[in-house]
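Shown here: the complex without one of its protein chains, the others still in place.
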Amino acid sequence: MTHEIVTVSSNNEVAEGLFLLRFQSDRIARATAPGQFVNIRVTDVFVPFLRRPFSVSRVEGRLVEILFNVVGGGTQILSSKRPGDTLDLLGPLGKPFDVHDEFETALIVAGGLGVAPFPLLTDWLLREEKQILTFLGARNAYQLYKQHLKNLRVATDDGSEGLKGTVIDLLDRYLQTHTVSKPKIFGCGPTKMLQALSEYAHRKRIPCELSLEGEMACGIGLCQGCPVERRNSGAKYALVCKEGPTFNCEEIVLS
Amino acid sequence: MTHEIVTVSSNNEVAEGLFLLRFQSDRIARATAPGQFVNIRVTDVFVPFLRRPFSVSRVEGRLVEILFNVVGGGTQILSSKRPGDTLDLLGPLGKPFDVHDEFETALIVAGGLGVAPFPLLTDWLLREEKQILTFLGARNAYQLYKQHLKNLRVATDDGSEGLKGTVIDLLDRYLQTHTVSKPKIFGCGPTKMLQALSEYAHRKRIPCELSLEGEMACGIGLCQGCPVERRNSGAKYALVCKEGPTFNCEEIVLS
Amino acid sequence: MVKQSFTLRDVEFTNRVLVASGTFGYGDEVKGLVDVNRLGGIVTKSLSWKPREGNPPRRVAETPCGMLNSIGLANIGVQKFIDEKLPYLRTLETALVVNIAASSVQEYCDVLSLLDKQEGVDAFEINVSCPNVKEGGLSFGTDCTMVKEITTRLRALTEKPLIIKLTPNVAHISEFARACKEAGADAVSVINTVVGMAVDIKTKKPKLSTVTGGLSGPAIKPIALAKVYEVAQAVDIPILGIGGIMTVEDAIEFLLVGATAVQVGTANFIDPNTGVTIAEGLARYAEQQHLTDVGQLVGAMDSNVEFSVLQSWL
Partner (left out) sequence: MVKQSFTLRDVEFTNRVLVASGTFGYGDEVKGLVDVNRLGGIVTKSLSWKPREGNPPRRVAETPCGMLNSIGLANIGVQKFIDEKLPYLRTLETALVVNIAASSVQEYCDVLSLLDKQEGVDAFEINVSCPNVKEGGLSFGTDCTMVKEITTRLRALTEKPLIIKLTPNVAHISEFARACKEAGADAVSVINTVVGMAVDIKTKKPKLSTVTGGLSGPAIKPIALAKVYEVAQAVDIPILGIGGIMTVEDAIEFLLVGATAVQVGTANFIDPNTGVTIAEGLARYAEQQHLTDVGQLVGAMDSNVEFSVLQSWL
């Protein structure tokens, strides 16, 4: 983890309200594993006051990509950054997805902006020579981001592209009609979708790792502000910023 | 007084750390008399929290000019405004200089950025067919702003231009060697200079109006936050934003 | 049309957004700039028996997301208010709440009695955050028995709505609210400013001439919400919520935690129209939420946690 001032090299709206921001950082480009995030100070006045966490979406040479939705004040300011502007950030932070364990087929399941961490994961999985199937869900066709993903299948709430339904329906239909060898699910998206996904994975006995997005104050384990309930023995809560943001879905209770 | 969102048409550094900002507003261009000010909200986040008051420096058609120094957060943000950006402002505010009373020669005395209100005053005095003599003081030649002033004489602390000394010395030397008919002093600048100037005017029995710059919260008489001590009978304090910012120097005690 | 009004005793306030004492002058400063008749009510600057000059400069200082003030209750005095301000205020449709400050219980009574006879005065708000000269200047507002005494004495003098404005600078504000209710207050205003200070490190002097002052603005909004919530849990009389309200969303927060209405203060210095904007925003919001009455938002916060001092949060 390092604290750096980096330079924005590009920042474009790639889908409805969805921005792709690239910045230069050798260190972060080299050190980041899929599922990790950077914590960005979007302004040096105190509004918004806290840093804003964003998954590293992809790395290309010394360029690092983040993908973000404009949902409030912080992302608004971030969307106004121009090439040459600087960003004050801490990263890479958090525990990455595990890509080394005993699986052969990665089932990547993303809801909306949950797609953010998966381009980088895809690159790593390819290096590990894993099979990859990607299931992407969004409200409508305009909000889809499909770059740098493999074997893509799409579901939209309004049916404007792909299956009309949830990304879980999409996954389920596929698995009913195909057999996949040694599957493992990688999921990211809204909490409701993650709840459904982890139930599904549990029922189907498919190993499943999820990336969570909870409110954070520090992002580095200082404040104890980001608990998620543990399912099993031991401490009652885990810290999303340190012990996560990726968790095996059997470990945690999503609420 | 109106509340307007105006558009910046230009904003340039015209001297060391000194910016000239032009914006478009028929209403303010028409309604403003010399010595009045506008109260600008430089940002819609809460830092800085309060509006920032600036004298109207000059009016040209529907263009209004303000002249400002970057001294802190608010003026920093203001200096970054670009043509096309909007400004939220209240104005014109405050009591203008009196240009109609019985004088023939206006002695304009400005210290540093105290020059701000005088281009507009000069235009009005010319219309009233008054004589004008302008005495300008600054730290050094780089900080001088000399546009749209008449019969200009200069003093600098370091002697890099004009007389080496204060603007009061400059004024005094002139009045010792020249006779002026029915003079009246118009002064604006740092409080210390205004104190010296009002003593001088008092000693020489020259009528004198000063424009003050105190901290303000509202700028429109709501908060009682901008008192200046009255010299004579009646209420102990006057409100700079409403009963000022221009005062006859015999009315007030500068502290 | 959504119902916006609320009543205290027999006085109707046309909507739930008032402007707070000391932040709107006597209501006549903003002619032409604000249509004050679209406000639920105007609360005047605190009035005392004699005029007050107020504190020497410097009286205001900016702070992060807020400001400090040390005005010193500068006001024109009750008689001049009656002679010079009331005639205009009478012509307005919006409710007029006169705020009273004093340095003795007797002064509170004298000012209120004189105003109670005046046509056009709809209600009273009592500023107890004033130094009690008898007690060597200790604020009335931090002494629960004093607050109760003032309320009792004033209650006996008027049939008009009597609102006590509480200071947040106490350990348990709900005790003060209870005392006010028991003494017959119709409502409480929560909160007045929070004690604060700032230093100019260039001059090494306090920024305010009085060293300490009153903190207001968005910085204190979370504090004000907690105080309103504490009071709402303790008493059932109406609460006027005050503190850092800048937007309609802020106002909704106050209603949800239990405020019957809100007062907009410091925001007026940035935009004197804030109160009107919020009043209209509240009506629009209530419509979107398919409510028939903005009042349905009051205390509508959905919380299973019952209020409990047991909580330790650090």
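Which chain is which? They are A, B and C, in the order written, and residues in each are numbered from 1.
Keep in mind that, in the parts below, a contact is a pair of C-beta atoms (placed from the backbone, for glycine too) under 8 Å apart; a residue touches a chain by one contact, two chains touch by 3 or more.
Note that the coordinates shown come from a computational prediction; the quantities given were computed from them, not determined experimentally.
Contact with the omitted chain, checked across C:Ala95, C:Ala187, C:Leu208 or C:Val298, is made by C:Leu208. Across A:Glu104, A:Glu199, A:Glu229 or A:Glu250, the residue that sits in touch with the chain not pictured is A:Glu229.
Touching the missing chain, out of A:Arg27, A:Arg41, A:Lys130 or A:Arg231, is residue A:Arg41.
Interface note for the absent chain: among C:Gly22, C:Pro57, C:Gly275 or C:Gly295, the touching residue is C:Gly22.
Touch with the hidden chain on the side of subunit A covers residues 1-3, 41, 46-51, 90, 214-229, 235-237, 255. Residues 46-47 are the ones on subunit B that touch the missing chain.
Touch with the hidden chain on the side of subunit C covers residues 21-22, 46, 55, 63-66, 68-73, 101, 127, 129-131, 136-139, 142, 169-172, 192-199, 201, 203-206, 208-215, 218-223, 225-226, 229, 244, 249, 252-253, 256-257, 300-303, 305, 307-314.
One rule holds in what follows: only the chains that are shown with their structure count from here on.
If each chain is reduced to the centroid of its CA atoms, subunit A and subunit C end up 47 Å from each other. Subunit B and subunit C have centres, each the mean of its CA atoms, that are 37 Å apart. Across the assembly, subunit A contributes residues 46-47 that each touch 2 or more other chains. Shared interface positions of subunit C, i.e. residues touching 2 or more other chains, are given as 64-65.
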